[in-house]
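Complex shown without one protein chain; remaining protein chains in place.
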Amino acid sequence: MRHSLYEADHEDFRQSVRAWLEKEVAPFHDDWERAGIVPRELWTAAGAQGLLGIGVAERHGGGGVRDFRWSCVLSEELVRIGASGVGFGLHNDVVGPYLQDLATEEQQERWLPGFCTGELITAIAMTEPGAGSDLQGIATTARRDGGHWVLNGSKTFITNGINADLVVVVARTDPEAPGSRGLSLLVVERGMAGFTRGRNLDKVGLKAQDTAELFFDDVRVPAANLLGTEGHGFAHLMQNLPQERLHIAVSAVAAAETVLALTVEYVTTRTAFGRPIGSFQNSRFVLAELQTEVTIARTFVDECVRQLDSGDLTATDAAMAKWWTTELQNKVADRCLQLHGGYGYMSEYRVSKAWRDARVQSIYGGTNEIMKEIVGRSMGL
Amino acid sequence: MRHSLYEADHEDFRQSVRAWLEKEVAPFHDDWERAGIVPRELWTAAGAQGLLGIGVAERHGGGGVRDFRWSCVLSEELVRIGASGVGFGLHNDVVGPYLQDLATEEQQERWLPGFCTGELITAIAMTEPGAGSDLQGIATTARRDGGHWVLNGSKTFITNGINADLVVVVARTDPEAPGSRGLSLLVVERGMAGFTRGRNLDKVGLKAQDTAELFFDDVRVPAANLLGTEGHGFAHLMQNLPQERLHIAVSAVAAAETVLALTVEYVTTRTAFGRPIGSFQNSRFVLAELQTEVTIARTFVDECVRQLDSGDLTATDAAMAKWWTTELQNKVADRCLQLHGGYGYMSEYRVSKAWRDARVQSIYGGTNEIMKEIVGRSMGL
Amino acid sequence: MRHSLYEADHEDFRQSVRAWLEKEVAPFHDDWERAGIVPRELWTAAGAQGLLGIGVAERHGGGGVRDFRWSCVLSEELVRIGASGVGFGLHNDVVGPYLQDLATEEQQERWLPGFCTGELITAIAMTEPGAGSDLQGIATTARRDGGHWVLNGSKTFITNGINADLVVVVARTDPEAPGSRGLSLLVVERGMAGFTRGRNLDKVGLKAQDTAELFFDDVRVPAANLLGTEGHGFAHLMQNLPQERLHIAVSAVAAAETVLALTVEYVTTRTAFGRPIGSFQNSRFVLAELQTEVTIARTFVDECVRQLDSGDLTATDAAMAKWWTTELQNKVADRCLQLHGGYGYMSEYRVSKAWRDARVQSIYGGTNEIMKEIVGRSMGL
Partner (left out) sequence: MRHSLYEADHEDFRQSVRAWLEKEVAPFHDDWERAGIVPRELWTAAGAQGLLGIGVAERHGGGGVRDFRWSCVLSEELVRIGASGVGFGLHNDVVGPYLQDLATEEQQERWLPGFCTGELITAIAMTEPGAGSDLQGIATTARRDGGHWVLNGSKTFITNGINADLVVVVARTDPEAPGSRGLSLLVVERGMAGFTRGRNLDKVGLKAQDTAELFFDDVRVPAANLLGTEGHGFAHLMQNLPQERLHIAVSAVAAAETVLALTVEYVTTRTAFGRPIGSFQNSRFVLAELQTEVTIARTFVDECVRQLDSGDLTATDAAMAKWWTTELQNKVADRCLQLHGGYGYMSEYRVSKAWRDARVQSIYGGTNEIMKEIVGRSMGL
């Protein structure tokens, strides 16, 4: 299937990203997996390379183009080399839009330049130990005290949690307002008194990605760090979640393509019973089924990207893309691991890492069950 | 998901087709199901309405536009009212291209006007009792005898088999040539001596569609009825099968959309335990999953249609579209039937007919297993 | 896998049943499918053959053995020849226990002899147009009036609905009692004034089985026709549903075995590409998977039958057996139909009938969704 999402410029950018990643990331990622984190220097190097803040205005040091395809290229290239620990996507595509769209000019001046140079690494903290799928259950509170908000509570599973310098924290600023009302976004900065981090969580995969708990103990956040409108936190999240989900879907498709390609190569070289194992009809059918679904997924996600860029992508579309592609990614990784036989179970084989990395995709960004709720609701059910 | 395949003209055409079908087809289709065939008059009425030969040149009485989207509109509208017995699609989209692309000017003049008025109903006969998936096993022979081919053999499962006036028959004209070589296409016409038809086969679904066995006993077919190049029959088939398969995929998606829509309506009105059955989370998830996959299928098939029209659609793409959408159609029909409870098993409920009609789609036009072979082969496996 | 449920006696019985069915049923079942019903004479012939009331006490003309395996043999043999229209199972295994366990001695004397001779064909009527899964929604009422109950309401989807002479009707005798309380069982007899039947419903399969709507318009049912304890109708149903569900599971496994066996035969004789189609690895794997699951299902259902006979079978076990085996039966029929290629879609091929007949099994006797509710509840969820 001929795909036509990208233009020549994007493909040029892909080449330069690929070259940079081959040099700066690929040789070190295994070490970072062992370390459980990527070094801060990678971020500033990426900033220098123009990989951070592609969509941020030029006056703040960004790329100045709001075209989601550049982000997609970057995500895809990271995925292709298995660089699952490098949290640029969260920074650019998930946190970025909050800062670009909700921050005041003053805030933008404070934060965006560092965002683009890689000196300010970002994170977003919604989930709490007791509130994941159900954001209405958020218990972190921020009480107004003069020119500050006094923040108390804890967050968990926060991507870039150790490295982050700026954390967009969802907190309850109006304790009276029921459910999702009364939430606001506060930007907590590294070094604020009372803001501590838990350990870097040990995960099944995404080994090089720092994921952590964050604790807020009477953290005094200046009122000037309120992001967006007080009490509109939930609406702000709803506004940005489609892009976060599409970002996940884009990486899911790229991951599926990657593992499928390397498996096709594996099964054409590995032999058993005197034949390439890819020549057994079962292998052929399994791979043909996966190839079909990956092709279909690519077509759909490409269309979603177009519609995101044209402002047409609905929350329902994003939910569809998120659950379906991540389920597919997991299926592809699983079937491909099986086709590797015993080698598939060895950590040194890329397919085994792909399988472990894939598993979280159907969980974060809103679980796939929550995605089905969203789709179901859109059908009037 | 916003879909953008059709333009305003196509939508206008859709309205007129819909109106015509509501008047000429919908009220009678049940009778035709009982009769096992649609009346010839329907064909001439459709011809008069401009529904036959949309892609045929105007000088031969056709619509003069080779844009597959018109055919899609017609297929979709037929599907939407469950008019599974009306074989216009086979005529227009499957047989049509053979006549348009391979027929000599003389042949076009002889056949295309009747093709467009509906006076000449067409069929294509590849399958034999002993050769379905494997066209290389075709045993029907045509021996050259002066200005004629002497045709012997039999064909089975031929759509429009009873009504057809012109049958494109695949026959072996070179008995020496191995496998797929040596096949040619001959147009057999109603009334030729030695050409007889078996009974109208009793099928699980598509009850109003006449499907029959055809017998050729020393039928003398004039040499002028050879279609395309002698010995190139297999290549001609390969050329046209992608469009046939995409035609099936288009109808599969339309059928899935239709049954899904009527089921959503059913589950929002039917209650159990004091609630609409669509409000049970299981129903909601099942329907959300189907809605997602149908949306994805639609996006993919739309893209295939675009690529067919631009000449880019590959045999692999068509094979992917065919197996995946027909499997989906079956899944949708099955799950939707279940959601109807006992009513789903009653013939008077549309979902039960949709379920029966769907089942053949993964079989004809090349079974889904053969489609996977094609995809697998394209991957070098 | 060696199975050991049956003893020599059961196998002898199987032989005689098989011989009888070959003679009395197999040659005529196609006609009955067209007629939509089996003749009453079949019932009396079966009675004479000792096939009805196997578990009924000898003093009432029955077989006098409460060993569910005899019923299983009969069900299996009916299934093996595709005699899906013959409602002995419902009579023996579903309605029988109500009469045997709940009827007073006087009632038993009135009804059981005819039950065993086949002169009194039975049915059970729970479902109503507005209440299927949710029996608490039953709206049929019986108001006490002296020595009678005055019955009003309607039932639908009643198996043996046209032929039945005795119908166990679930009615609300206490309009005040909430939900499932206040239901009782009344035996309505052919000929009672105000008791009429709707048309024989046209179904997707089970074509020879009469399924009908029943209407009760001020039917005066004698108090002596109350079955079991007034107000305990729901408890009585709960008591008997496990056996009904196991009966369905037994037939599901037999059906799956049958269609699998005939398909194995088909694929070893049908050839394509110069080889039996069963020799393609995909066919082999599909059939090996089905064979495995059918073997596993047989082992499980055998164990359930043993536990039913020993009084250990729980409602949960029966629910598990019911949903899993009927889903399997449908899967087997579907995959086997596909392996028949175009022939699988022809009514004259047994696999197509098996596919149509299978579909209802996941719906009646409590839908598979309701079965999962039961299992889930047993897990404390």
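Here the chain labels run A, B and C in written order, and each chain numbers its own residues starting at 1.
In this text, contacts are C-beta pairs under 8 Å (C-beta built on N, C-alpha and C of every residue); 3 or more make two chains touch, one makes a residue touch a chain.
Bear in mind that the values here come from a model prediction, so they are computed numbers and not experimental data.
Engineer: For the chain not shown, which residue from A:64, A:137 or A:380 touches it across the whole complex?
Structural biologist: Selected residue, touching the omitted chain: A:137.
Engineer: Could you tell which one of C:202, C:289 or C:348 touches the chain left off the display?
Structural biologist: Final answer for the missing-chain contact: C:289.
Engineer: Residue by residue, what part of subunit B touches the chain that was omitted?
Structural biologist: Residue positions of subunit B that touch the missing chain: 280-282, 285.
Engineer: Considering the whole complex rather than only what is displayed, give the residues of subunit A touching the chain that is not shown.
Structural biologist: On the side of subunit A, residues 127, 131-134, 136-137, 156-157, 201-205, 272-274, 280, 282, 337-338, 341-342, 344-348, 352, 355-356, 359-360, 362-364, 367-369, 372 touch the unshown chain.
Engineer: Extract the touching residues of subunit C with respect to the undisplayed chain.
Structural biologist: 1-2, 264, 267-268, 278-279, 283-285, 287-289, 291-293, 295-297, 299-300, 303-304, 307, 312, 314, 316-317, 320, 323-324, 369, 372-373, 375-376, 379-381
We adopt the following convention: only the chains that are shown with their structure count from here on.
Engineer: Relative to subunit C, which chain has the most distant C-alpha mean position?
Structural biologist: Relative to subunit C, the chain whose C-alpha centre sits farthest away is A.
Engineer: State, to the nearest whole Å, the distance from the C-alpha centre of subunit A to the C-alpha centre of subunit C.
Structural biologist: 53
Engineer: Using mean CA coordinates as chain centres, what's the subunit B-subunit C distance in Å?
Structural biologist: Taking the mean C-alpha position of each chain, the two centres sit 39 Å apart.
Engineer: What are the residue numbers in subunit A that touch two or more other chains?
Structural biologist: 285
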